[in-house]
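All protein chains but one are shown at their positions in the complex.
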Amino acid sequence: MLRLVVRRLLQLIPTLLGLSVLLFLWLDRLPGGPASAILGEKATEAEVARINRALGLDQPVYVQYWRFLKRIFELDLGTSTQTGQPVWDEFALKFPATVELSIAAILIAVVIGIPLGYLAAKRRGGWIDVASVSTSLVGICIPVFFLAILLRSVFSVQLGLFPASGRLTTGINATEVTGFAVLDGLLTGELDASWDAIWHLILPAVALASIPLAVIVRMTRASVLEVLGEDYVRTAESKGLEKRVVRGRHVLRNALLPVITAIGLLTGSLLSGAVLTESVFDFGGIGSFIRTAIDGRDYPVLVGFILFIAMVYVFINLLVDIAYSIIDPRVRVH
Amino acid sequence: MRITKSRVARAITAAVAVGLIATGCSSERDADNESGGDKDTFVFAGAGDPGSLDPALASDGETFRVTRQAFEALLEHESGGTKLVGGLAETWSSNDQGTVWTFNLRKGVKFHDGEAFNAAAVCANYDHWFNWTGTYQSSAVSYYWQTIMGGFAKNEDKEAPEANYKSCTAKDENTAVIEVKKPSANLPGGFSLNALAIHSPKAIEAYKKQDASAKGDAITYPKYSQEAGTVAGTGPYKIKKWNKGNKEVTLERFDDYWGEKAKIKNLVFRTISDEQTRRQALEAGDIDGYDLVAPADVKTLEDKGFGVPTRGVFNLFYLGMSQSANPALKKKEVRQAIAQAIDKENLVKTQLPEGGKVADQFMPDTIAGYSKNVTKYPFDTAAAKGLLKKAGEEKLKIEFCYPTEVTRPYMPAPQDLFELMKADLEKAGITVTPKAMKWAPDYLDATEAGSCALHMLGWTGDFNDGYNFIGTWFAGFDKQWGFKDQKVFDAVNAGSKLGKAEERVAAYEKANEAIMAYLPGVPISSSPPAIAFGKNVNPPNVSPLTQEVFAEASFK
Amino acid sequence: MTTVTKKADKIDRLAELMQTTEVTSGASLWREAMRRLRASKMAAIGAVVIAAFVVIALIGPWIAPYAPTAQTWRGDVFPNRGEFVGMRSGNWFGLDHLGRDVFSRWLVGARQTLLVGVVSMLIGLVVGALIGVCSGAAATLGGRAGQRVDTVIMRFTDIMLSLPSLLLAVSVAAVLGQSLTTVMIAVGVVQIPVFARLLRGSMLVQGGSDYVLAAKALGLRKRRIVLTQILPNSLSPVIVQATLSLATAIIEAAALSYLGLGNPDPAIPEWGVMLAQAQRFFDNEPMMAVYPAVGIIITALGFTLLGEAMREALDPKLRG
């Protein structure tokens, strides 16, 4: 196990190096610079030139790259040109929101998706199957931002059930500990705060969940179908075990393996979704932040983010592998 | 409605998570919701995060919206108007050249940190700014100081403007004298900028200990400007907390305020970048008001009973022309043809917010220096065709840049405005090649560099002085316009040489006439950015300069 | 003579009887797949939808009653007061915020949407396939060094996959500036790693299969093995993916437009752009957004259905 972890972390290094080179070449191609983004209408050439000098953007790329590398080794991702704050701080500020949102979405997707997929497979061709498969297909095909807008105007404006924006009702007393609004509430015992946070989470999470849900439903269905045809399920049946045991121990446990991988691979699509849902619900997470960073040519943030994502990705796949090796003994041995 | 809301909400939420928490908070929730009367927190949503809590380091409205509540400058504008009135200085005067400005300061004013306000404090501020070094000298940080007062004691960048500020002396406890080298059209207006608002000397000392520049290759704002605690002004509210995670700045009533105390105890500024979301947040009761209302929503909101007061106009939206980008534009006929081809009326009638006006010169009519008798170019497609023929440009093909993903106070939905103008121009037989660009930096860079033959831009005035408008464009050769016309330049600069504001007015009128005679571009409209408030709110006086003072607001 | 006839009709009878029992051997995988495809309802629906869409896309511009850009009723709509004109005779889908006929725009938009979908899918397919083939070939036949190459390539496709596709697209758009081609490229780029991985994957499977080993044993030249043996047999999943990608491409394009990176030229309306513009007036005139939205969803659905059906047909595991 430990070896696995270490190996992965070592693999990360060359990847990141290569990636950062590509990044800088890409950044070099980006037209315009942060200066005029900062100044707006008020920018004049002279000003822009001065700011770029101040930011060291007048030097050639390789110089910038070298400086960047040196900083990376001090684990310093530099400073956002938009907000003038250290990139780490910005991430620390924005990531909890996105992570919270993504986790909520994944939870919804898993809790609903797996049982649904299982039923669909069990009653193949039955109405549950048709219904769940077709809804999941629609789930994939409806543009996330449109879904989000629909949800918002129906549930928060028309029906007034949920707040239309933000993570917390303003003025509610919530002490920040981890930045995860829900968790904080529980830690500090401000239950109403974490309640309020959940309340704000629901709509965006549902919107964001649409794609993962669809994927999980169909993954589960497919792999359950496959497992149901396996000999060992027949064996289990031949032992006259209760349905419950056959389902849980013999069918699901095997069927979930591919589903787990799928969940691991969903990270990317989740973040894309986050960009959209966050901007619709103004959730103030990393997604919308990065978008403005691209518009504002906020190089340090972009570089930092992409490297960060690469790490997150590796990390998540690590988790997946670990989860795998826990469920599937065949992986564990080698 | 609210009651049912919270009940249903409880039902729904209870279904979603642990029931026991539900009861605990939903009762809480009722408390906030039903008792609108003794509500003591006012939440207002802006479109962007403030950049810093120190207005001196800022150049954007979102920041000033917040700092204006906590900091006051020597001069202010009358509530809801554009007339200069006393702020921290009760009265002021200048010598005839307009180089020596004397301020008689208000007595008995306290800073949030308990310090007393006096002439020394004023000079402490101006000297602090004047002596800025390092990154503070970057125009990204000290834009307004540099526009109003020029450079610094020691300019570190040869390109920085030379200093116009000379000195500040405390004649006595309540008299401060500020001297500048040359007369400037930016005075006295500049003294009213929130960027030059007066901070507590104690705070200033604290500021000096911190530097803006940091390791890494970007400007890092100093810590004091990023978290509440250090900054201290004299305003009716004091800044209590800046929660960046929730994008909220919380202010609290300052009880020792010299003037009328704020009516609502807590004031919260929230950032909601998307305009739909802002409106829906207001409708859903998340917030009590928001700025930059999409024109389409004004009527909808009014119909639903929300307060949508109309501001006076103080901005200008124009169609810019870069003669360097398309030589045809060097011909007046062509420029005039374009001017007459565009149906400004329709734009204002259908696209721009209520209260918008068609503009006939590069200055809204609310500004001293607006001239009634400038050359007019009425909408007339036929005439436009004729002019083009005369110029031998029937086959005129021209590039038209427009920005995406941006709404400005003067330009609510750029792409729509563009499409309408494009249609107009094509009616007059001009072939338009559209070029969409991201607002920042692509579009701004391109327009500045004068590489966009036609483009849309605008300006929101900082204070009531004509030069603040025409001066920004026509004081001399500018790549954006790409023309040299000494007559125009002289006319524009004539005013700025005069020391007394009153004297300038006539000069500006002349300037406007000169400009419109030459017609470097097409002024299109002046339209007020709409601002909306909750049903139970008595809104503050709305200001053409978008300088609302929320101390005036209260709940019904 | 009698014996002869006897023998003869004995055989005939036998033959005739043997006809009656079906012979269930030797139906090739493809034939089986096609049979299953024809049987599946999903495929049928999908095909119909796609057909309808393509027809609209082809004839749309001709049957459109008005020019998509003509602001004929400019005076009738007041977006700044939230006043719009809904369905009415002559403007079946009402007017948009600039007084243009939504129905005409919708018809013309179909073609643009199809165009964006197809082109960006092709970009992804071609580039992705090239990468996939290279590393697939390297992995199967390149020996040690080959596997090195393969792992490097795959590592990067991994990263590309890990990056939020939308941000990838946005940043591509940031580099290229706004235009129709930008949208296509941006959306296409996102597809590249998908195709690359897919093709490589199935090539590895094929590479391990007996007939390739046989071919190697026969000492065929590597290029020939890849081209004549491995590639043809690796294509079916790619075809499936291509169909599915058409759906995602159309949706991604819509998302880009929502982020303001859509095709800027108003002369060519595209459903994504129409939706993005209409959503601003969603509460005043929801239908304006609904028409393009429905267009997008249904079309995407069509391609997804067909793709899924094909996948099921080709994957015996999912049979039941």
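To keep things simple, chains are lettered A, B and C as they appear, and every chain counts its residues starting from 1.
Here is the rule we use: a residue touches a chain if its C-beta (ideal position, glycine included) is under 8 Å from a C-beta of that chain, and two chains touch if they have at least 3 such contacts.
As a working rule, contacts and distances are computed from a predicted model.
Student: Name the chain not shown, per its UniProt record: "NADH-quinone oxidoreductase subunit K", "3-isopropylmalate dehydratase large subunit", "Dipeptide/oligopeptide/nickel ABC transporter ATP-binding protein" or "Fumarate reductase iron-sulfur subunit"?
Tutor: Going by UniProt, the chain not displayed is called "Dipeptide/oligopeptide/nickel ABC transporter ATP-binding protein".
Student: Which of these touches the unseen chain: A:200, A:250 or A:291?
Tutor: Going through A:200, A:250 or A:291 one by one, A:250 is the residue touching the chain not shown.
Student: Who touches the missing chain here, A:76, A:89, A:176 or A:328?
Tutor: Of these options, the touching residue for the absent chain is A:328.
Student: Where does chain A touch the missing chain, residue by residue?
Tutor: Considering the whole complex, chain A reaches the absent chain at 230-232, 234-242, 245, 249-250, 253-254, 327-330, 333.
As a convention for this text, only the chains that are shown with their structure count from here on.
Student: Just the chain pair, please, that has the highest number of C-beta contacts.
Tutor: Chains joined by the most C-beta contact pairs: A-B.
Student: Which chain is most central here if centres come from C-alpha coordinates alone?
Tutor: Per-chain C-alpha centroids ranked by distance to the global centroid put A first.
Student: When the centre of a chain is set as the mean of its C-alpha atoms, what distance in Å lies between chain A and chain B?
Tutor: 37
Student: I'd like the Å distance between the centres of chain A and chain C, where a centre is the mean of that chain's Cα atoms.
Tutor: 25
Student: Between chain B and chain C, what is the gap in Å from one C-alpha centre to the other?
Tutor: Whole-Å distance between the two chain centres: 48.
Student: Would you give the residues of chain B that are in contact with at least 2 other chains, written as numbers and ranges?
Tutor: Residues 276, 405, 438, 442.
Student: Two-or-more-chain contact residues of chain C, please, as numbers and ranges.
Tutor: 174, 177, 259, 279, 282-283, in rising order.
Student: Write out the stretch or stretches of chain A touching chain B in their complex.
Tutor: 31-51, 53-57, 64, 67, 71, 76, 78-81, 83-86, 93-94, 96-97, 149, 152-153, 156-157, 159-171, 176, 179, 191-196, 198-199, 202, 279-282, 284, 288, 292, 295-297, 300
Student: What does chain C use to touch chain A in their complex?
Tutor: For this pair, the touching residues of chain C are 155-156, 158-159, 161-167, 170-171, 174-175, 177, 247, 251, 254-255, 258-259, 272, 275, 279, 282-283, 289, 293, 296-297, 300-301, 304-305, 308, 317-318, 320.
Student: With touch defined as at the start, can you tell me which chain B residues reach chain A in the complex?
Tutor: Touch list, chain B to chain A: 1, 5, 8-9, 12-13, 16-17, 21-22, 24-26, 28-29, 32, 41, 43, 49, 51-52, 59-60, 135, 138-140, 143, 157, 159-160, 214-221, 226, 243-248, 266, 268, 270-274, 276-278, 280-281, 283-287, 405, 438-442, 444-445, 448-449, 457-459, 479.
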